[in-house]
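All protein chains but one are shown at their positions in the complex.
Chain IDs A and B follow the sequence of writing; residue 1 opens each chain.
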Amino acid sequence: MTDEELIAETFEGPQEMQDLDETSREELAIEQGVASELPEGFVLDPGDIDVEFGADETMIINMGPQHPSTHGVLRIMLELEGETVLRSKPIVGYLHTGMEKTGEELTYVQGATNVTRMDYLSPLHNELVFSLAVEALLGIEIPSRATWIRMLMTELNRISSHVMWMATNGMDLASTSMMIYGFRDREMILSFFEKTTGLRMNHDYIRPGGVAADLPDGWQDDVTAIVETIPGRVDEYDEMLTGQPIFKQRTEGVGVLSPELALAMSATGPLLRASGVAWDLRRAMPYLAYDEVDFDVIVGTVGDTYDRYAVRLNEIRESCKIVRQCVEMMPPGDYRAQDKKVTPPPRARIDESMEALIHHFKIFTRGFEVPAGEVYVAIESPRGELGCYLVADGSSKPYRMHIRGPSFVNLQLLPSLLRGGLIADAIAVISSVDPVMGEVDR
Amino acid sequence: MGLEDLSHNFLTGSLEELVKWARRSSVWPATFGLACCAIEMMAAGAADFDLARFGMEVFRSSPRQADLMIVAGRVSQKMAPVLRQVYDQMVEPKWVISMGVCASSGGMFNNYAIVQGVDQIVPVDVYAPGCPPSPQTLIHAILTLHEKIRRGELTKRRPGETGAGIVLTSEPSPSGWVAPPTGVRLGTPR
Partner (left out) sequence: METETTTAPEATGAPETTGGPKATGAPEAASAAELAGVSVLASKGVLGQEVLHVTRDQYLEVIGSLREGGFEMCADLCAVDYLRHPDRPLPEGVTPERFEVVVNLLSLERHQRVRLRVQVPESDPVLPTLFHLYPGTENMEREAFDLYGLRFEGHPDLTRILMPEDWEGHPLRKDYSVGRVPVQFKEAPGPR
């Protein structure tokens, strides 16, 4: 077979947006964002969809994948009439890294390094969900100090992710000072992370069995300094943006998401909460020690871009509350489970004990084995429900590791949110959905 | 006939120095942030590690207005033609910094989906290792590039070469191991 024939056989259909007359009815419904509102049966009549303009009055334009405002390599094709968006189609896959395939080649000990690079704005959450899944299959219990350290680090990561979101959102809405301020606060948290985990990003700190290292000396002062400064600065950003007329006009009423549509499209996280559904996995299905700390779940009313901004802003404050409680209530103890087969021995003991040396060697070369089984674990990442479906076959490498990335699912909302708005609104909406392409494409 | 064809005397010598100084003092990067390294690139442009002191805080979105492409992040198979297209749209003189191990060599992702080193697509001037490289590493890479501009000649890149003076032949050596590139080691910039 020639190359052309081979490719023609495997070509499954164009991913780009086609002209109006070449798009099937069902695809048109998706691109216009009306697919979920149609009754069962999906038999569409041309008159059902109000395509007001003929094909020669509109223009199909391409946004991305290299674009300053698409939050990474997201490509969106828009059909425009003037500046108004009629239909849109997001095309993803420009950052596909084969992480799920790579996860099948790496051991469970190495798995956290792979998984952490998926959602690179909140890497500790990825590591956490993977570690929780592995620990569920192993059936081990981790000490409470490890749990609280994990909670502290992931809440700090939530703060840094939301602050980063505020920075890029401000930048997209033309407030460059918000970008600079946001990164200034993020640097504070990142330097604490560097002190504790060794890296500013992609830490590989939360591993199956606990955490990699204990918190450094003087961590209470560092963390307290962070939670003393950030709420004050968040109040400044609140003042700078929330009441400002231009910001309000750009975000209020833009990209309104109804709760029924959000649930139908499996949206989770701030998107769902801004639409009025009070669903937060930390409250509804608590993991770690979230049922022992006191925090509020922030819920919006209208579901527009402004509400999503307000939800994330207040979530920063709530996370600061949780972090303060972590500092007060941090129990003493081990930072990792003392199961010799799973967690490596302390380095000093390797010189003394042959067994420790063997365990260390085995854990880091071959890895520990996990009994056969499958589990789905989900946590609340800053973007929504981050899930890990892990299938183990008794060997030291996962048989199948699937990460349910919240941004991958939330992106399906884009056609309905962008429809009828202007391109500038499209920027604001994409920014408020907060996709991170690393977890979209994996 | 540009400046390249002048044989240098003291007048054109100092003109060349002037041009190179102007070129390296305001290198405008094109936004090509792909993955985690993009965040560190943004952090390098932000307040704590200021790129504005090098004249580089304007990240031009349009490649036609940019001098430098910092490939920050892993380049997937789907993104590779886009990368080449953006590189081709840039106007000479242009430079490429490959930021991070994924862009330099494929990084930890040695699999079907990632191009093993962006120098298979575009010629690279400086490689910045790290996963992700901290902003200090990126700034070091940028200063290395400035040194390269300062010491280099005004001529364009020679065709057929890809990055740091290697000439690619069509077959790799029988052992499958391609000789490592002889990098441009300029040492610590002054």
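In this text, contacts are C-beta pairs under 8 Å (C-beta built on N, C-alpha and C of every residue); 3 or more make two chains touch, one makes a residue touch a chain.
Computed from a predicted structure; not experimentally measured.
Contact with the chain that does not appear here is found for just one residue of A:M171, A:A310 or A:A426, A:A310. Touching the chain that is not shown, out of A:L137, A:V163 or A:M188: A:L137 (per the contact rule at the top). Think of the hidden chain as still there; on chain B it touches residues 77-78, 106, 110-113, 116, 176-177.
Across the interface with the omitted chain, chain A contributes residues 6-7, 10-15, 24, 26-27, 29-30, 35-36, 40-42, 92-93, 96, 98, 100-102, 104-105, 132-133, 135-137, 139-142, 147, 150, 242, 263-268, 277-279, 281, 283-288, 291, 294, 296-302, 307, 310-311, 314, 372-379, 385, 387, 389, 391, 393, 399-400, 402, 404, 408-409, 411-412, 441-442.
Quick note on the criterion: only the chains that are shown with their structure count from here on.
Our note on geometry: chain A versus chain B, Cα centroid distance of 30 Å, whole angstroms.
Note for the complex: chain B touches chain A at residues 31-36, 38-40, 42-43, 46-48, 59, 61, 63, 73-74, 76-79, 82, 86, 108-109, 111-114, 131-132, 134. Within the complex, the chain A residues that touch chain B are 65-68, 72-73, 93-99, 101-102, 113-114, 117, 120-121, 164, 179-180, 183-184, 186-187, 190, 200-202, 437-438, 441.
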